[in-house]
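A single protein chain has been removed from this complex, and every other one stays in its place.
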Amino acid sequence: MNTIFDHKLAKGVGGLLPALDVPEQGIEKLIPSSLRRTHAPRIPNLSEPELVRHYTHLSKVNYGIDDGFYPLGSCTMKYNPKINEDLVRLPGFANAHPLADEDLIQGSLKLLYEASRYLCGIAGLVEVTLQPAAGAHGELCGMFLVKRYFEERGEEKRKRILLPDSAHGTNPSSATIAGFSVTEIPSGKDGMINLATLEEALDDTVAAIMLTVPNTLGIFEERILEVTAMVHAAGGLCYFDGANLNAFLGRARPGDMGADIFHFNLHKTLSAPHGGGGPGSGPVAVAQSLVDFLPVPRIVKDKNRYRLDWNSPHSIGCIHSFYGNFGVILKAYAYLLLLGDTGLREVSENAVLNANYLQESLKQTYPLPYERLCKHEFVLSGKGLGEGISALDIAKRLIDYGFHPPTIYFPLIVPEALMIEPTECEGKETLDRFIEAMERIAAEAKENPRLLHEAPQYAPVRRLDQTRAARQPILTYPFNER
Amino acid sequence: MTHPTQFRYTKEHEWVDLEGNHAKVGITEHAQDKLGDIVFVELPAVGTAVKKGENLATVESVKAVGDIYAPMSGAVVEVNTQLESSPETINQDPYGAGWLVILEVSDPSEADSLLDASGYEQYLNEG
Partner (left out) sequence: MRYIANTGADRRAMLAAIGLSSLEELFDDIPQEVKDRFQPLELPVQSEMEVARILKELASLNSCQQSSISFLGGGVYDHYIPSVVSHITSRSEFYTAYTPYQPELSQGTLTTMFEFQTLICELTGMEVANASIYDGASALAEGVLMAKRIVGKGRVAAAQSLFPHYRRVLDTYCWAAGIKVIEIPYTKAGTCDLTALPQDLSSLVIQTPNAFGVIEELKGVKERLADALLIVVTNPISLGILAPPGQFGADIVIGEGQPLGITASFGGPFLGLFATRERYLRQMPGRLTAQTVDAEGKIGYTMAIQTREQHIRRERATSNICTNSQLCALAATVYLASLGADGLHELATLNLEKAHYLAQRITALPGYRLAFEAPFFNEFAVRVPIDPQAIRARLKEERILLDDPRFLSALGAPNTLRFAVTEKRTKDELDRLVELLEVI
């Protein structure tokens, strides 16, 4: 792959900015030499056609949802409505400065306020902060809220967070950064939490449980009400990771399941694009008991005006420069307006239908560790498909069939895991093509495993050497060598 | 794979080569195979004191991190600095050139409670 640095460092082409229109004084006069740069940064000067060709070519060796099926489990790769892209670029929104006077940005404040109301409604909780810039950031915010909650009650001894062994890695790492220790609870054979194990783990040093509902196996915690009741009885809080909200949008609410804190992933469930790895948005909704600790400023409505309220003495403070990722929240807000209550129900209905259809069709060919109704995603194992065949091989061979692979090696409790989430957007035709590809790959695994080991053969690059990348990492362009 | 018979083994897949009160520690063939290509090794500083079962070193591959626990209590007297530039040595020769750390042990009899070569072999077959 070429980078811009492979182009020759010519002289600047200009053309973007006008000439200086005030009398020139000279950099030497305005900035002392000790503060001035002596060497220019090695940024190439490209002409615009070269620049555009370079990035256009790069886009063509990239695969997005608009290219095809993208069944990454726990990522909810649903279609990103194009209207959202237009709306976020409206100058009134795009140019709004976060420090402008409130009377100049009533449109942005109103949008955030209304989005907050709807998110609370979806969560079944009473207040929300829009500050977290990603799901993991929301988890961190949630952990900070838990910490402050117990600090205010004089229960700092509550230093433990419980989480199931199927939890996403961000859960324990968020808990640790907030100063908690984590206790992992092994899942039962049915993939759900074992109440007896939970009972044993609960005591007055537990601050909270972190749950993903449905869990990362795609299984809905059927005893969820008992689980949350037990944690509450022990004096702890219940944090729900909302990564899998697509499974019950429009028909159930975390607040009704006993959640005290719930984070959203607007870039998953509410259709904001993933951007190649971000930006996201991870708002956090809370029950009444935690409202006082929410970050400031809060967005409040005063008659018909909207304003920023900084007066919250028990707040944890701020976790974002300003008010959250407005540009991402806008897209989620528009999506909610488009879908309405009916649309939200259709999302979960089709998402769960698609997942169960795939599960039913693929369980003949691939080991299915948990044989039961799944929600919006399910986990297969790639074990035993052939001598020396791994989930990685299966994934790479799927690329040759024109599909983005599912999530692999997660959750950790399933060996050679393949986590598949079709989302509601895909039609039966696409699903059938995917099933066919998976069946062919299973056959190849036995008859011609070399095809899997050497996959992908038809991608822009062949399989990349990860070991070499990690051993002596080259993390910036090697100017000296080229 | 045959495991060197003069070594002792732990259930966490470490081996110990005890000579007098010096214990050389490394990871087994099974461990290096599970980890995959090793890309980085974090070794303790010489002089560090460890108790049996405490974290001694960390071995990283592309996709996983292996925590190495002290099989016996003691103080670190030597580390295999060659692994800094060639971590792959552990994959190539886990029982020889791929050794990690030498401990001066406080209680050599701790080795008695470790598995012997056939005991480790059996343990592997069970799992």
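In this document, chain identifiers A and B correspond to the written order of the chains, with residue numbering beginning at 1 in each.
We adopt the following convention: a residue touches a chain if its C-beta (ideal position, glycine included) is under 8 Å from a C-beta of that chain, and two chains touch if they have at least 3 such contacts.
Note that the structure is a prediction, hence the values are computed from the model and not measured.
Among the residues A:Val13, A:Leu195 or A:Ala443, only A:Val13 touches the chain that is left out of the figure. Interface note: of A:Gly135, A:Pro164 or A:Gly382, the residue touching the hidden chain in the full complex is A:Gly135. Only one residue in the set A:Thr129, A:Ser174 or A:Ser187 touches the chain that does not appear here, and it is A:Ser174.
Convention: only the chains that are shown with their structure count from here on.
If you average the CA atoms of chain A and of chain B, the two centres end up 38 Å from each other. Residue ranges of chain A in contact with chain B, taken from their complex: 409, 466-467, 469-471. The residues of chain B lying in touch with chain A in their complex are 36-37, 39-40, 60-63, 87-88.
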